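In what follows, a structure is listed as structure tokens, so that the remarks can point back to it.
Excerpt of the complex: some chains, original placement.
Letters A and B name the chains as they come in the text, with residue numbers starting at 1 for each one.
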């Protein structure tokens, strides 16, 4: 059965998902809604979708699934509404910036027995999947320490930062999700440090641009996360997992697999410098996984609960920075 | 203007090109011809093309360009016929196994002022392009030595080998083309050595499975080519170009960018082991380049002449092996 999709939001990430839907066998894009007419028209023209209002989409009998790419503060309401309307919902992270609101929304989805997948595309990256498969195959024994290095090529505009919920909810949230995925055990305690090192305007906006976090599980496994908003050499996305029998690492993606040697030494090109080019394959695989779930009724691989837990870790990190202490997750969830 | 395509041949490489046409903006697949009904139907169903005979395609007013993926011994005739019919032609290498036949065919195309592009997809590989751009940007100064390492993951069936024209015409031909592309100067002399090391059946079929070639230009630049039909670790495709100011290398493509460390050491996955997965992006870029030429009238980046020269280098290599001497290209072209 072909899953018939509508997308809400035709901005940058909305276009990525529309493209993914178009390229995945078994999925078709039926409709798109966006108050910005030009953006909506672009998706219509590129992917052959119809323009509809959100109301119309909720009521459309020819729409099975909806991808939500609207601003964060609309996510929870839309999820509730669309699930009630019987649509399978894929929502970009986060469900909401408020943990309480997320909990309420998930309760609504559960009560409606709705299908909800929250977008954490890194779990679908081919290299990260190869790393996870190596762990699952027992190649490194028991997982002991996860090290996540996650550096953006540059900070978003300060206006965006002000609405983003801060570095932990906006950027580290992806690492929190990857940490939970790889640790194989819930996090018990969070310790975090954060600074403003790259741009004082970020500090003036009440946020940080540089952060380090230590997560500890009940059995004592650790995960460290290193974040900064600015890496001159591109979008730095590395994972290393250390276990009882060995270690496995996922390396970065350079713009080309070449190396130049000259009198100054050996030179390779910088990294891909944009999350959409770095994670192109991941976004497509993510939508393909969602299509599979809608078709088979299988549980979604990244759930509302995953979204909530990543957000709770972000809140714990903020609390740790503010109060200078190790925060127990039991305080929050 | 959208270029309307037909493909002749719906086998392995025919499907690759059909997929490339489908994915390239400005191109559309109208028709497919293949005497094997199932293969043709597969392309029809997957890419929405109509089934037509070659005759019908030659006569079709809604077909601007034809991609020839039929057996080698049909290439030259088809090129002549389709060019005469006013179609732009993309033909998989080689034009023919006989140098005389190739020359005659190209004369026909010239007389008809036809458009012909010969498929040498490696020139369109993103990594090899980055290497070429570095050379063109002067990063290594004057090119002095090109080193091509080209190893197949495994030999094709002996039946294929018998019809293939031998390792130099079937496999090394790609390296000969890359050599000409990178040397920036025609080859003047060829020295070659060839052996049967991996499978005596290949020798029994009159062919070799292992070969090394030295090409020399008039000004004394060198290119060495190392070929074998069997590399256990995948499809080994490396280029290194040494120049007066430095050197540039294009590295291999592994199945994943991960590395495992354990008590035995550090382990990375093997290489992609199939030319179609290794060169997926190259095949798409190649068709995109052809579409651009058909649309703009620009000369094709890989021409019938390129096809002829690569074949002539293969003949020279065979002659060098047979007679134990350095062969001058002036003997052949």
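To be clear about the criterion, a residue touches a chain if its C-beta (ideal position, glycine included) is under 8 Å from a C-beta of that chain, and two chains touch if they have at least 3 such contacts.
As the structure is a prediction and not an experimental result, all values here were calculated from the model.
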- Query: How many copies make up the whole complex, given 2 shown?
  - Reply: 4
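In this section, only the chains that are shown with their structure count from here on.
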- Centre-to-centre distance between subunit B and subunit A (centres being mean Cα positions), rounded to whole Å: 40
- Can you list the subunit B residues touching subunit A in their complex? 126-127, 129-131, 134, 139-140, 245-253, 255-263, 269
